[in-house]
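Have a look at the structure below before the remarks.
All protein chains but one are shown in place.
By letter and in written order, the chains are A, B and C; residue numbering begins at 1 in each of them.
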Amino acid sequence: MEPTGATSWPRNVSDPGPVTPQEAERLRERACFVRLETIRLISIAKVGHYSSVFSCAEIFSTLYYDTMNIRRGEPGWPGRDRFLMGKGHAAVGQFPVLADLDFFDKAWLDDYTRLGSPLGDHPDMRKVPGVDFSSGSIGHALSNGVGMALGARFRKQDFDVFVLLGDGEMQEGQVWEAALSAATHRLGRLVAIVDRNGYQLDGSVDDIAAVEPLADKWRAFGWVVHEVDGHDVVALANLLRRIKADRTRSQPCCIIARTVKGKGIDYMETEPGWHLGYLAPEDERRARETILAGADAANAEVAGNGIASAVMTSEGTA
Amino acid sequence: MEPTGATSWPRNVSDPGPVTPQEAERLRERACFVRLETIRLISIAKVGHYSSVFSCAEIFSTLYYDTMNIRRGEPGWPGRDRFLMGKGHAAVGQFPVLADLDFFDKAWLDDYTRLGSPLGDHPDMRKVPGVDFSSGSIGHALSNGVGMALGARFRKQDFDVFVLLGDGEMQEGQVWEAALSAATHRLGRLVAIVDRNGYQLDGSVDDIAAVEPLADKWRAFGWVVHEVDGHDVVALANLLRRIKADRTRSQPCCIIARTVKGKGIDYMETEPGWHLGYLAPEDERRARETILAGADAANAEVAGNGIASAVMTSEGTA
Amino acid sequence: MNSTLHPDSWQYRELNKRAPSLSVLSDTLIELAEAGHPVVAGTADLQHSNGLAGFAGRFPERFTQFGISEQNMVSAAAGMATTGVIPYVATFASFLALLCCEQIRMDVAYCAQPVRLIGHHTGISMGFYGTSHHATEDIAIMRSIADLTVVSPADGPQFAAALRASVDYPQPIYFRISRGHDPEVYARDTPFEFGKAIIHELGRDLTIIATGMPVHPARTAMRTLQEEGYSVGLIDMHTIKPLDRAAVMQAAKTSRMILTVEEHNVLGGLGGAVAEVLAEEGGGARLVRHGIRDEFSLIAPPTHLYRHYRLDAKGVEETARALLA
Partner (left out) sequence: MNSTLHPDSWQYRELNKRAPSLSVLSDTLIELAEAGHPVVAGTADLQHSNGLAGFAGRFPERFTQFGISEQNMVSAAAGMATTGVIPYVATFASFLALLCCEQIRMDVAYCAQPVRLIGHHTGISMGFYGTSHHATEDIAIMRSIADLTVVSPADGPQFAAALRASVDYPQPIYFRISRGHDPEVYARDTPFEFGKAIIHELGRDLTIIATGMPVHPARTAMRTLQEEGYSVGLIDMHTIKPLDRAAVMQAAKTSRMILTVEEHNVLGGLGGAVAEVLAEEGGGARLVRHGIRDEFSLIAPPTHLYRHYRLDAKGVEETARALLA
């Protein structure tokens, strides 16, 4: 119905097949869009979480433009798949997508964080159409997702619930309460995606807390675990397609997406202090160029190599 | 110094050797004492957690009369090992032990739960000498223990911290925060003991939440795991002796003690509703007899079989 | 229950089955579900304490047992509400209002989800369980959260009426409930309106404003003092937020003194809410706040504590009489 692909649902969910090169290019392009818009919005706010968005830009683009069953311009459609942000501080990268999907007026973006704007540092369901639940306090979202999946089961509503979690978020006990709950109630429609970018606010996640072996933790909590390169849209999209297509899922699954915090901007990739920051106009311009160049290079490389994305799936249910 | 064995410390901790039959008999006798006193105190309160104590009576007796480095009559001795009760509702079984160790006047027990008594349903460090930290809200104690072990390390104090947790307690997220924290900070002096009695307030733990595979959970959180029959004082004491004697411990360890909730009283073993209850005087008398008979039988059986207790230890550091 | 046991012996589940007053929550939710309302319920390992076991038996598909994970329960209830159900989640008040304070603010109140939080065994009603199980802070805490209604019913019938009224109430609600076997003040089907205090009487000398369990002893105290010739009144302030300011001002204009009575810290609770109105609106009545005086309660069986803290009829009566003298 729409050329973006975002509204190509419902399609043959039982066997969507692998991502085509054209689809992959589109997803890369939308990830690039997320990064560029993030830069633009933070220039309005004068402070923001560039690097937290850059690690999950491909996850945003894949979910919104490939995986999720959503309808352009209908943020309240009851049958839509839900998307929750445990790492709500990456909302600055989500808002442009929601606007792009006509969930709200794109002009809202221009007032990002200004007095009375619905759009702040965190997603707010009370104010922003397309936000399925508010967040900001790290650790709640998986529980919110457990509730949605339970509610959907009781109400016989047919949707999946995707929850994006930070790797620092693994330190919040409530996440493990929710994990236990989801496994106990066999919430097969619940999918957690951990943005395993290795850094949190004060530094390296693994220095701060022994989150590894992370896959073992999720498995010990009763989840099916998949690991994937979180910047490889082909791998991501194919994995998510297979998960969505699998109607026999009886357990929640967790995707550990290996990512790079600040992906795309060299100094952000190497300096954890960029968890929060600001780019002066000159650097902003250069960052845009770097991102555009990087996206071109990625597409070129893939065109050369063919699609050679690896997805490791454990327990093999998806 | 004292005939009970409770104050036989400091002994040759580097190699205490295995528990002797006499020591084992003594530990069984003290577990029996715990059960009998619990019955007596609950007859004063007119309601209490018999079955929660009965599952950990041998754990109490082994810790207090064999494992822990404590001094009779000196509840505030700075060098003492610490003991925390995640399952604070079993305090009714701990108080008689503390009184028996001359930590406070035995006469206090007679006013259990009466107005102004220091002794209530949960252990209260503000009021009860020998209580190392207050509890009652399930899920805090392991964090308290993390703090003690951190504090001891900084203060160069030489003691172990033992934390008794319920298996229902595994559902509290804070336990996993603390577990992660302990592993990260390599708190080798911290020992968690899970009273794996299979039941919580509303029924079977495994029906209520998928806590299994429990050992995998602790291992995935960076702990060394041991499993043991929690009613077998020989197995328990030998395991704990080995753990204590091991001065190279660099990780916290978790003992999963397989127990029976209500152990010793048949109808409590089979009916989870006994999590809380009251025995009329007549039934109380019969329960005492059953417990005494059971203790005699246990000692006789062991005397016949020799000591054949199995301890399974994973990762083999203790 | 083992049949060879003496009839005075009991275990928890059996005992609770014998306590019909405990079943108000469960019975009313069953009634609402049967009437077609999309109510669901959940608890955190306390289905026998709050009687939800009854509801769970009748409507298993509408019931979620969360185990001992209260915060997850609250956040999940909020998530569940987005699918069009009205979740009623219950646990001890201390583990709801205190342990889940932030989840309540963020996921329930801020996200404006129609969750009904039922904090039971509040105040000092857990007796010798001690501080961990007491909740003498929950009114103050819940009252500080915007967009959250705070209700403290006086008895079972009022709780039932409030639950019935809650199905189409727009805001999230925190219910503060006592043990479920409190003496009854009201007949079944006494009308209930959120935010509208029940003015039993206004006194020229003194009006007692009470909330929750203490309404019953306050009424007894009022009657005794009236027999002694004092003009004493009583307002049942079941809704603490939004507060019925008009009722407070009526009392302030009629009475020389106002005595608030609550099973709660005298800081920040009902007494605090009434003080805020009086200090801003004037009216002349002097206020005395009766409750737990900013201390951690002793332990004892509940009735002994009520006597000790003067929250039984005699205690309220004496507190009031001391003011009247």
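Here is the rule we go by: contacts are C-beta pairs under 8 Å (C-beta built on N, C-alpha and C of every residue); 3 or more make two chains touch, one makes a residue touch a chain.
Values in this document were obtained by computation on a predicted structure and should not be read as measured data.
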*For the chain omitted from this view, which of the shown chains does it touch?*
A, B, C
*asked:* If I consider the whole complex, including the chain that's not displayed, which of C:His181, C:Arg204, C:Lys253 or C:Arg286 touches that chain?
replied: C:Arg286
*Candidates A:Glu23, A:Asp81, A:Asp121 or A:Asp160 - the one touching the absent chain*: A:Asp121
*Pick from C:Tyr169, C:Tyr230 or C:Phe296: which residue touches the chain that isn't shown?*
C:Phe296
*asked:* One chain is left out of this view; which of B:Thr38, B:Gln94 or B:Thr184 touches it in the full complex?
replied: B:Thr184
*For chain A, enumerate the residues touching the unshown chain of the complex.*
45-46, 88, 113-117, 120-122, 124, 134-139, 168-169, 171-173, 200-202, 208-209, 266-267, 271-283
*On chain B, residues whose C-beta touches the chain left out of the figure*: 125-126, 132-134, 136-137, 140, 143-148, 150-152, 154-155, 157, 174, 177-178, 180-181, 184-185
*Would you write out the residues of chain C that touch the absent chain, in ascending order?*
94-95, 98-99, 101-102, 105-106, 110, 131-132, 136-137, 140-141, 143-147, 241, 265-269, 271-276, 278-280, 282, 286-289, 294-296
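In this text, only the chains that are shown with their structure count from here on.
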_Is the chain-to-chain touch network here best called a line, a ring, a star, complete, or other?_
complete
*Would you indicate which pair of chains has the most C-beta pairs in contact?*
B-C
*Gap in Å, rounded to a whole number, between the CA centres of chain C and chain A*: 42
*asked:* Please tell me the distance, in whole Å, between the geometric centres of chain B and chain C computed from their C-alpha atoms.
replied: 36
*asked:* Where in chain B do residues touch at least two different other chains?
replied: 171-173, 208-209
*Out of chain C, which residues touch more than one other chain, so two or more?*
67, 69, 71-72
